Structures are given as structure tokens and as C-alpha cells.
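So that we are looking at the same thing, I have put the structure below in C-alpha cells.
In this view, the complex is presented without one of its protein chains, the others remaining in place.
Up next, chain A:
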Amino acid sequence: MRRDQMTPLERLAAYGAGAPVDRLPCVPIVGNTAARVIGVKVGDFRGNGALIAEAQVAAYRLFGYDIIRIFTDLYTQAEAMGAKVTYPEDETAFLAAPAIDDLGDIDRLRPADPYRDGYLPQHLEAMRRAVDQVGNEVAVTGAVTCPFTNASFLVGADKLVRLMMRAPEKVHHLCELSLQTNIAYAGAIIDAGCTPSLTDAMSSMSVISPRQFREFSFPYLERLIDYIHGRGTSVTLHICGKTAGIWEAMVEAGADCLSIDNDADLGEARLAVGDRVRLMGNVHPSEVMLQGIPDAVGRATLSCLAQAKDSPKGFIVASGCSLPTETPFANIHAMLDTVRAAGWPARTLPLP
């Protein structure tokens, strides 16, 4: 099997500058699968920055992908603002209860302080440690759950969605509070030597319309991205599920790279916005990466290459969303090996 000739940092820098590279960048989005790499339980990550860093660095070393992403679950910022999170012993955390039950309590909500509240300090510690260990060769990012999705964790998704119609000003208020948390956290991430990585499941067209996206999500995303740009950092935006109708808006919000979910069409995205932003995606995280065999991963990876390898602003081969914890290592290796074998400029014919 071909070995990498460049470090991820060298590769991304050269690729960005249009210089030759050894292969296309490749990012199977590894989250809690990192626990399996060092043989610990997912629940052990709770409040343990050192362990998160150890696992993420070990996973990076094992697979050799191009971006480390410090991520355990979507709720860290909402938790720091008062939401209740359940931590199963060995599975990804989930929202137990929103920050407030009663809208009358909305004025009690405050933006979080990333150096003090919830487990944000530990996540920042994980980022600093990862940068200490491998920051000279690979980019480390920190996951940021964007305003609209974070707002849904403050009051609950159903309530938020009804408020959009009944009391839009309340939704704006919740998004504004979330944005303040996001900006403070993004700033701390950048101070830790990392890049914020934006994720926003509830902004999906699987949930809200493009018009509602414009009204309730876009303004805050734009301000968040403006802030990050102001700090001299470029940024990737991931929205789950269906997104074709909001790609333009995502670009307009300022994202430098769109991470395309497996429910959206990568080839279409390339035609629609590939001339303006880098794209990444979209091997199916569950059907292919979790449940498939390495051959299927290879085929799916080649299909992504065929759809977007010459996207004008560049392409990162990636999973469509973060990988389920139990994704077999062989499948993650298969994705990278396929990209290595395709070389650069990437060949997409199945190779012997």
C-alpha cells in the first residue's frame, strides 16, 4: 500500500496553493470512535480533556487522516448554558432536558464562559494538548454547535420550531445568546491554536425551509463566521441532511468549505457552489462506513472522487457526517487507502 509522502499540514497548504500533492486530503470524521482506538469507554471522555486528546491523537496516528476534530457530542455549549446531558457509560451523550422548561425563564439564560462553564474548559484542554502533541504536522479543530441548533437545546426542538411561528423574537433571542457563547468559545478555540469547525443539524432542510434558514439561522452564522474570519482563520460548515436549497446561503454566510451530508448530492453541490467554496463529503457514515465492508467503502470513496475531485475550489474526501462509534477500523483504513491509491491528480477508475 502506498504511504503518505507529506504531512497533513504540508498537504493542505500545498493543495490550497494549487501546488502538487501526494494525494487528496481525506477526513473520515472520527468522533467517539477514538475511544475504541485506545480501548476506553466513551463515557470516560466526560470532563477528561487529557483522555480526549490522547484518543484523538492516537486515532490520527493510526489512520493518518488530515484533520483532527475534538468532538464528543453536540451538547457541550448548551450544557455550559444549563441544558442537562445524559452520559451513557459507553455511548455518545445525548440531551436529557433543555436548559429551560418554562419560557418565562428565558431571561435567566446567559452566554457561557468557555473557561469556566460546563466541560468547555476540558474540551479546550483537549485541543491544547492535541496541538502540543501533533500540531506541527496536522490541523486540530474544535467542534462548535451553531446558534440555531444550540438554541434548540436551550428550549427543546419542538418548542423552538413552534416559537419560530408564534414568537419569532424569542427564537432570535435564543440564537443571539447561543451566538455569544459560540463567539466566546470559537475565540478560545483559536487561542488554543485550533480552528473552529461548525456544525448545525437543525438548520437542515430536513427540518426548516430555506426561507426560515434565512431568517433564523443565517444572520447568526454569518456573524459567527465574520468573527472567525476576523481572527484570520478559515472555516468549514456542516449541515446535516438535505441542504441543496441552502447551499447558496451557506456560501453567502461566508463558509470557506461546505461539508456535504450523505443525504445531499455531492455532484450537484460541485456544480452549484464548487466554484466558490471547497467541498467535503460524503461517504455514508452508517450504511457504508459502519455497516459496509472495505470494498464497499472503496467504491463509495471512488464515487465521491468521481463527483467532486476536480471541484474548482478543492475537495476533501470525507464521510457525510461524523462516524458512528463502532465504525470498523478496516473501513476507515479503506477510505484512506483508496484516496492514497488514487494519488494526485486523482484517478477514479477502480485500481487492481
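Just so we're on the same page, contacts are C-beta pairs under 8 Å (C-beta built on N, C-alpha and C of every residue); 3 or more make two chains touch, one makes a residue touch a chain; residues count from 1.
Here is the rule we go by: contacts and distances are computed from a predicted model.
Enquirer: Missing chain's UniProt protein name, "Sulfate transport system permease protein CysW", "ABC transporter ATP-binding protein", "Corrinoid protein" or "Phenylalanine--tRNA ligase alpha subunit"?
Expert: Options "Sulfate transport system permease protein CysW", "ABC transporter ATP-binding protein", "Corrinoid protein" or "Phenylalanine--tRNA ligase alpha subunit" narrow down to "Corrinoid protein" for the missing chain.
Enquirer: Looking beyond the chains shown, say which of A:A35, A:I52, A:M81 or A:L95 touches the absent one.
Expert: Here the residue in touch with the unshown chain is A:L95.
Enquirer: Of the residues listed, A:T7, A:Q180, A:S303 or A:T325, which one is in contact with the missing chain?
Expert: From the options A:T7, A:Q180, A:S303 or A:T325, the contact with the absent chain belongs to A:T325.
Enquirer: Out of A:A99, A:A112 or A:V161, which touches the unshown chain?
Expert: Of these options, the touching residue for the absent chain is A:V161.
Enquirer: Have a look at A:Q212, A:N282, A:S319 or A:T338 and name the one touching the chain we're not showing.
Expert: Result: among the candidates, A:Q212 touches the missing chain.
Enquirer: Mind pulling the chain A residues that touch the left-out chain?
Expert: 86, 88, 91, 94-95, 157-158, 161-162, 164-166, 205, 207-209, 212, 245, 286-287, 290-291, 324-326
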